[in-house]
Every structure is written in C-alpha cells, then in structure tokens.
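With one protein chain removed, the remaining protein chains of the complex are shown where they sit.
Read from first to last, the chains carry the letters A and B; within each, the first residue is number 1.
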Amino acid sequence: MTARQPARFLGKAAGRLATMGPGFGFLTVFMLVPLALVLSYTVFRRGRFGGVVYEPTGENFTRLADPLYLDVVIGSVKLAAITTLLALLLGYPTAYLIAKLPARWKVIALVAVVLPFWTNFLIRTYAWIVLLNSEGPVNSGLKALGLEPVKLLYTDGAIVAGLLYAYLPLMILPLYSAVEKLDPELREASANLGARPARTFWSVTLPLSLPGVLTGCVFVFVPSLGNFVIPELLGGGRRIMVGNLIRDQFLKARDWPFGSVLALAVIAVLVLLLFAQAWASRRAGRGA
Amino acid sequence: MTLISIDGVSRRFGEVTALDSVSLDIRQGEFFALLGPSGCGKTTLLRILAGFEQPDTGSVRLDGSDLLAIPAHRRPVNLMFQSYALFPHMSVEKNVAYGLERERLPRAEIRERVAAVLETVGLTAQARRRPHELSGGQRQRVALARAVVKRPRLLLLDEPLSALDKKVRSEMQLELKRLQHEVGITFVVVTHDQEEAMSLADRIAVMNGGRVEQVDAPADLYERPRTPFVAGFIGANNLFTGKVTEKGLEVDGLGVLPAPAGPVEGETAMLAVRPERIRLDPVTEDQGVLRGRVVDVSFYGGVSHVALSLAGHDRNLLAATQGRARVETGAEVVIAWDADDAALVPTEVSGGQPS
Partner (left out) sequence: MRRHGWLRLPFWLTYLFLYAPIVVLVVMSFNRNKSPYTWGGFSLDWYGRLAENDSIRTGLVNTLIVAFGSTVLSTVLGTLLAVGLARHTRSRLLDALSTLPAILPDLVIAIGLLVFYTAIKLTLGLHSVLIAHTVFGMAFVTAVVRARLGGMDTSLEEASRDLGAAPLTTFVKITLPTLAPGIVAGALLAFTLSLDEFVIAFFTAAPSEPTLPIVIYSMVRFGVTPEINALATLLLAVSFTVVIVAQRLTRLTEALR
C-alpha cells in the first residue's frame, strides 16, 4: 500500500507534464523569452546596426517626452479613441437589437457581423482605398448629384473608417454577450419602480453591461493604436501612428531600444484597460 | 369598496389562449390571491396589472379610471418579482431608494422612508450590503421593502414564498400578513401553492385554463366548491359523478349516495366528500350504503389516513380520522357521511375536469 502513494504522486506529475509541458514549454521559449528580451532592451543603448549595446541608460524613456514623438502618441490616441467611440455608438444599438431578435435571426445576424472579419485584413483595407478614391463610388455619387468631389482618401477620416471597419466586430461580440446575459426582469423591475425607458437604460442596462463595453473598448482601442498598415494605406503615410513608429524603429531606424519602449507603452495601456475591465466586472456584481 | 375592476380581459399568444374573458373585482385593503396550476393564466394577469403586457380585449380599472392607458412606469402598482429582480450593482439601500428617486422626492424624505422600511423588514444592519451578500430570505425582504416603500395602491407578489426553504417560509408568511395589516396596502399574490394562498389570503380566485373558476374566501372554497375543477384542486377530496335524485346522487355501480339538496333532479352532478367527513364503522348487519375494504393505513401524528377500495368504483377512497385509526388493513368496513357534509357540484357549468 505504501508503495502506491509515491506512484500516484508521480502519476499526477506525469499527467501535468504530459499535457501542459509541451504547450507551456513552447510559450516560454517563443513568447515569454522574446517579451523579456524586448523588456530588457528598453534600458540599453541602441546598437549601430540594430540590436543593442549592453550599457544601461534611461534615455529611451526620456525620448518619449520629445515633442516629435509626443505628437505621434497624442495623435494616435486621439484617432484610436474616436474609432472606439464610433464603434461603441454603432455597436451598442446593434448588439442590443441582435440580443432581442428571435433565436433563428440572432444566429444569422451574428454570423453576418463576424463574416467580414474572417476575410483578409489587407483586402478589407484595400476595399476602402477603392471606395474612398477621388474617382471612387462615393465621389462618383457626389458628382452625379452635382456636388463637388471631396478628398476622402489619405485623411484622418479615412484612417478612422479603416480602423472602424477592421475592429467593429470585436466591439459588437462582447457587447452582445453582455446584453444577452442581462435579466430582462431587471428592466421590468426598473419600469415597475417608476423609471422611464431612458432612465432604465442609464441606471440599470448600461452599468450592468459595462464589463462588455470595456472589453469591446480594449479590443478596438489597443489594436487601433498598434496598427501600422491602415495609417500607411489609407492615411497615405502622412499621419504616423504609434504602430508605424514601432515598425520603423525595428525595420528602418534600427533603434530597437526605443521601439521596445514604445511597445512597452502599448502593453501598459492594454494592462491598464484590462484592470478597468476587471474592476467593472466586479462592480456589476454577480447576478442577484 | 372595489379598488381594481377587471372586466372581460382576454389575451392570446399565437395559438395559446392565456386569458379567456376574465372578470374579477379586488377590494380596497384586502389580501387577494390568484391561485391555479402553471399555465392557468395567473402570471399573464399579473403582468397585465403591472403593465408589462396588454390584453387583446377587456378593461382594467383602478378606482374607476382606466389603468391600461397608463404606461408601466407610471402606475401606482408595484410588483415583487418571483426572482426578486434586485439590481446586483446597487446596495440594499440604493435598491430600496431607486423607486423613490424616480418620484423626485427630496433627499431627506427618501433617506427617512428608506430607513423606516428597512427597519420594518429588519434589514437596517444590511443596508450597505450588495444583494449577492444576502441570504434568500433577506433578499426577499429587500424586494418587498423596495416595492412597499413606494406606497403603491396595489402590491403584486409573484410566488412570494416559492424560493424559500420551509422554515423561512412560515416566518415570511406571518411577516407578509403583519406587513399588509400595518401598511394597509391591497396585496395580490399569485401562486400555484394552495396552502400559501389559503393561509395568506382573505379571498382567492381559482384559475384554470385562462378562466376564473371561483372567487371565494378560503373556507368557502374548501367547503363549497362550485366547479368540479375547484373540488378536485383544493385539498384532498373523494369525487363521485352521477345523477341527482330525490334521495341523493345515484352513481353507477354504487347506488344512491347521501348528498345535500342542490341542482335540479335528473341532471348530472359531482359529489365531493372530504376525507375527514367520512365515518368508518365495523360491519354489523345490513346498515350503511357503502362497504369497502381497507387497503392501507398510514399514521401522520395528528391524523391517520385510511385508503379504501370500493367494489364498483375504480378509485380508492380516502378517509381521515383523528389520532390512531381504529381499523386494520384488510378489514371490511361500512362507509358513511352526512348528506350536509358533502358538496354537490353541477358538472355542466364548466368544462374543466380535475386531472
């Protein structure tokens, strides 16, 4: 009997190692170590042809305050925030209505939201070049109406349209599952206690779906910040966003330490938003 | 004085008729119950009163004015939900204050009234807690306080005791009655549990298949059911169907059974005899109408139940006696009751048969 105890313990350890060992081993080598490298590069001097020289320095961080880069950061935060807000304004009513549809239509409406998301990201961006071009359908339509064509492509508006198009489904899905989970009786209770529909929305529906709102915002805001393709293709390279800056530090300027600092900043924003999301989930409480 | 007057209300959901021209009066200050099996339409009626549902036809008046014209959030009617529907992101006091804030009352008054109602339901110490930190009984008190604090003309309670365990139930039952007495609000409780309805309500409307079968005080429902459904639904009953004659009810295979004077002679009727009204005597000579054999005797402390088989009757008969039964399984007994202790129910009036 005593001999079986260690055997069972070994069996458990073997089970753990056999199932999680390969996966976490892989993730350690190809994700954690690379992330640690990037993190460590933030405090070293740049090498002349990429890479780093192992001399500690704080100048990579102070360069963030350089007006040249600060403008880029502020500008990209602004565009990403506008995109997120628009996604919320379009996404919330859409998610709300989908949650109210009969089961059959619900599935169709959800698949229809996800479908464009499964098509190639570059193709989706390219579609907007075609759409917004000075001779494209939108301007042709304006001309046909006897109006002056408008410059649409290579503007901040085009970047926002592209980002919104790329990430709107990521806003709608968490919103949908948050609204779907809401107990309809809570809205009835609110009306029963004398609240008009608008008041019920602000006091009950919105606070209880806030975790979904914040999840959606994380899913839209963070990748918008880090995107470099859309600013390049739809913004014509005039507007540089954080994503472009990071790419350039690694592939053109060869300033890996500064690029690492910028990447760290994006990760910091992500972590901050995730904490906000966790806080909102706790606040919304478990169901009554 | 009539508070709520429901007249000819019908509601269909596709193929299903939830309410079939229901008419009811609910009096000012009474404790009223809507009782019936699930699917009888009682919840639909409740939702119509609260304003979450509109009837297809019929009218509902409160104090003589049209209630259906008022949107849900402006009705002087509050509902205690079966699930309680407490707002999970608000504390107990915020939940209770929510309805008062919608009336734009001064803050001081809201604070005062919330404190007073929490005192009444004994939750002053839990005012800052969130719903998920409370026990089932405490949550129910919050739901009750939240509805009562609005001082509605009518308070609706949807299966108020169903989610509580047995011990808390009887406590809450007393508390509900005390509260209703204290605040003087008209209560309407919806339930499928007849004990709940019988113990709480002044009057009960028994519903079945979207119709109101009978409206009466609990004791009258028990003693004088007016439809076969009510006779079968309320309490245990021994039911016989037969033809009304001068001497009683003539049942095929059993003979003429003692029955009170009632419907017109020659018509079909149902006779209902409560188990506790049945006398069991040892067989002597040729006395008594019915003879039966004891199938089973079970002792429940205060009372004993005796199951009897009757020749010529497909169902067992149930008799209840105080204390220990004086008969044994297998014994042959004479079964008897007084004609006036039984109830005779016309079967033609309602199509509803107890299942």
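By our rule, a residue touches a chain if its C-beta (ideal position, glycine included) is under 8 Å from a C-beta of that chain, and two chains touch if they have at least 3 such contacts.
Since we're looking at a predicted model, the values are computed, not measured.
Here is the thing to keep in mind: the chain we left out touches A in the whole complex. The chain not shown here is touched by just one of A:Leu89, A:Val150 or A:Leu272, and that residue is A:Leu89.
Touch with the chain that is not drawn comes from one residue among A:Phe26, A:Tyr54 or A:Trp279, which is A:Phe26. Screening A:Arg124, A:Lys181, A:Arg199 or A:Arg283 for touch with the missing chain picks out A:Arg124. What subunit A contributes to its contact with the hidden chain is residues 11-12, 15-16, 18-20, 22-24, 26-27, 30-31, 33-35, 37-38, 41, 50-51, 89-94, 96-98, 100-101, 107, 111-116, 118-131, 133, 135-137, 140, 164-165, 168-169, 172, 222-223, 225-229, 232-233, 243, 246-247, 250-251, 256, 259-260, 263, 266-267, 270, 274.
One rule holds for everything that comes next: only the chains that are shown with their structure count from here on.
Subunit B meets subunit A in the complex at residues 50-52, 71-74, 77-79, 81, 83-89, 98-99, 102-103, 130-132, 139, 146-147, 150.
Contact residues of subunit A toward subunit B in the complex are 183, 185-186, 188-197, 199, 203-204, 207-208, 283-288.
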